[in-house]
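First the structure, then my questions, so here it is.
The other protein chains are all here in position, but one chain of the complex has been omitted.
Chain nomenclature is as follows: A, B and C, assigned in order of appearance, with residue numbering initiated at 1 for each chain independently.
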Amino acid sequence: LSIVLGPNQYGKAEVHVVRVTRNNGFHAIRDLNVSIALSGDMAAVHLTGDNAAVLPTDTQKNTVFAFAKKHGIASPEEFGLLLARHFVDSQDHIGHARVAIEEASWDRIAAESTHSFVRNGRETRTALVHHGADGTSVVSGLSDLVVLNSADSEFHGFRTDEYTTLKETHDRVLATAVNAQWRHSRDTDWDRSYGEVRRLLLEAFADTYSLSLQQTLYAMGGRVLEKHDDICEVRLSLPNKHHFEVDLEPFGLTNDNEVFYAADKPYGLIEGSVRRDDAPDDERAWG
Amino acid sequence: LSIVLGPNQYGKAEVHVVRVTRNNGFHAIRDLNVSIALSGDMAAVHLTGDNAAVLPTDTQKNTVFAFAKKHGIASPEEFGLLLARHFVDSQDHIGHARVAIEEASWDRIAAESTHSFVRNGRETRTALVHHGADGTSVVSGLSDLVVLNSADSEFHGFRTDEYTTLKETHDRVLATAVNAQWRHSRDTDWDRSYGEVRRLLLEAFADTYSLSLQQTLYAMGGRVLEKHDDICEVRLSLPNKHHFEVDLEPFGLTNDNEVFYAADKPYGLIEGSVRRDDAPDDERAWG
Amino acid sequence: LSIVLGPNQYGKAEVHVVRVTRNNGFHAIRDLNVSIALSGDMAAVHLTGDNAAVLPTDTQKNTVFAFAKKHGIASPEEFGLLLARHFVDSQDHIGHARVAIEEASWDRIAAESTHSFVRNGRETRTALVHHGADGTSVVSGLSDLVVLNSADSEFHGFRTDEYTTLKETHDRVLATAVNAQWRHSRDTDWDRSYGEVRRLLLEAFADTYSLSLQQTLYAMGGRVLEKHDDICEVRLSLPNKHHFEVDLEPFGLTNDNEVFYAADKPYGLIEGSVRRDDAPDDERAWG
Partner (left out) sequence: LSIVLGPNQYGKAEVHVVRVTRNNGFHAIRDLNVSIALSGDMAAVHLTGDNAAVLPTDTQKNTVFAFAKKHGIASPEEFGLLLARHFVDSQDHIGHARVAIEEASWDRIAAESTHSFVRNGRETRTALVHHGADGTSVVSGLSDLVVLNSADSEFHGFRTDEYTTLKETHDRVLATAVNAQWRHSRDTDWDRSYGEVRRLLLEAFADTYSLSLQQTLYAMGGRVLEKHDDICEVRLSLPNKHHFEVDLEPFGLTNDNEVFYAADKPYGLIEGSVRRDDAPDDERAWG
């Protein structure tokens, strides 16, 4: 019997840091939830509890706060890179760092507000950084951007079997919560890039006359790649937020795609990647 | 031993209805989560299981969908009133109806989008309608409108006892998730009123130089009452979303209100009502 | 225009305290989430931000921890009473205290474990204490005790209207998440009482041949009152966790109450009180 230690990592998760910067009385804030995972030569602590190679997760938390002060937070991607490099560079035993960040965005309450903000709950911006001797990767993303088309969506011509009861439709509501990640092949202006990708995803969703959610998915990913040559792959996970047309006939009413029951579960889930054919493989970048 | 039935109600909760209206190809949507509770002469069903007075909750659900078609959804308040009146008027055994509605709001993806929407996750709009022989009440509200002031907040001069360790501060971040409800003394243009109250709450939060969250609460409620004479009482529940200034001294850094740890729990919770002194009591309207 | 301050309270919410006691190497733990709300003469802080009457919520948090050490945690009810009395007795400006507690329960991992525990996720135990010049009340409770009867439940003979499509059934699954609170008219052995009431609620749910969930609710509340003369009222909120019999006919299969789709939303919600006819009114005790 030979039992061995397999892949492992450890770190501090969900360090919620808010950074305020002041410029002549004009404030700005960044609001990040940072999760760090370090890996390397960690056999001893697993096998015997020898912590000599273990930088405490508490220290990792402190580092987030100290770096927010020393370096500021230019963007989640930048901040993730700073942290990942720091741990790998400063710790012999650490060969690789993964930093995952969620950002909540805030708007000024009024255009002229200098220090008053309201959280903009539209979606969560994400960044996932990997860094080690084996290279560096940056994946940007967003989650829970909920969108709906009340026209230009059909679903028919599908395959059937003995368990198929679904009727074909030539006019349905198409709604989803966009969860998207995109991998960069080089550094960019991260904030600007994020805003543009977000806009492209929304535009492609709105523009695409959809015969299936898969077609919309491909159109969304493709649109981003067409416009951003620094992005080599887009992965999308799109729950089909079913809006069922309610049968109103029993009540002597017609329902011409006007009244829907919005169901939470179960839901279709469409997942796919759109990529350049020459994009180098880097499965680790996504996980 | 004499055991009796006390207050009771029953109904269908969380009926998620989405209503699309089309005007020359220009679509609009309303997205409501409707909860109905009916009460009246319901002793028999509790004591013996005799359902003769019980309109099924399934029927209540159907009614939500049918009414969305027949009457449209002008506003959550209006829709709640329609439903509440329907059940009380059409059912002998029902003396009172409570309809609670949450609304998710959607923006057009682009200004010119005719049928493409993105959910605006800023806050949840709420409406609570009571209707019965004993009168009608409408309470509008919102939940989870998250706001933050990075200046103009202090906290000092407070009472202390043997368990007090808190330091006074003359400059802190003040953040909260506004949960507000306001009771109307007469009907109004519900959508317009909602937008204005929301704006006033935000403005009062931003404007108020705050010596305590209670002071801000009172200012927010008061601002609404000053501008809306059709509103007789505002109730606010404001969690103090603590942003703790991180001690960076151990790392040789100063922290001049720049880096904060945003804690979830525990949190202060400040709750209060601001009202006109001649507002008629109607505790039931709020529950 | 005369705007005034209405009812208000403030305090620290969700203080998660875990208390370990050791008895000759045999450990025991109590795991409470404590929320405190104080009220009294608080006009100044609302109107002018004068905090002279405000004991910080941070102090309230400290008090929870200090009391856990000094007094131990005999039960959530007892601990809530200690805290509530402390704040009212020691603070001139505080006339009333509300302490709400949730308890998570833990089992020993093995019968003989002295210091190893596994959380028992069955339900959350609750206690709600009010104390002030106007008296003291204790309401015990539990939430999210999920139960299901796969026989002995019917639903028919109900009222119908033009929106009714529901079919009658003489055999259905009845499932609910029991949320119950019960008001004590005098002190008792709180832990023992909790265990017995929990058992009675379960037994009554299981024993009752149910023609409607209301009938089951009344039977559950009644069972508790019959056996516990120190309890004067039971309030129950029972979501009808619908288990819909799936139509398998299209697949050439019968479904004799064997395969169900368990829907989350919408759900029926049945709420009611069962009480002694001589129970003194005390609406505040429940809120």
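Definition applied: a residue touches a chain if its C-beta (ideal position, glycine included) is under 8 Å from a C-beta of that chain, and two chains touch if they have at least 3 such contacts.
From a predicted model like this one, the values you see are computed outputs, not experimental measurements.
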| item | value |
| --- | --- |
| Chains in view that touch the one left out, judged over the entire complex | A, B, C |
| Selected from A:V54, A:A74 or A:L253 as touching the chain missing from the view | A:V54 |
| Where the missing chain touches chain A, by residue | 1-16, 35, 37, 42, 45-59, 61-63, 66, 90-91, 93, 155-161, 163-166, 210-212, 214-215, 217-218, 221-222, 225-226, 233, 235, 239-240, 265-278 |
| Interface with the undisplayed chain - residues on chain B | 162-163, 165, 250-251, 264-265 |
| Residue ranges of chain C at the interface with the undisplayed chain | 15-22, 27, 29, 31, 62, 65-66, 68-70, 106, 109-110, 113-123, 144-152, 173, 202-203, 205-206, 243, 246, 248, 250-251, 253, 255, 257-264 |
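The definition used in the following text is that only the chains that are shown with their structure count from here on.
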| item | value |
| --- | --- |
| Chain B and chain C: spacing of chain centres that average the CA atoms, whole Å | 23 |
| Mean-CA-position distance for chain C and chain A (Å) | 37 |
| Residues of chain C whose C-beta touches two or more other chains | 163, 165, 265 |
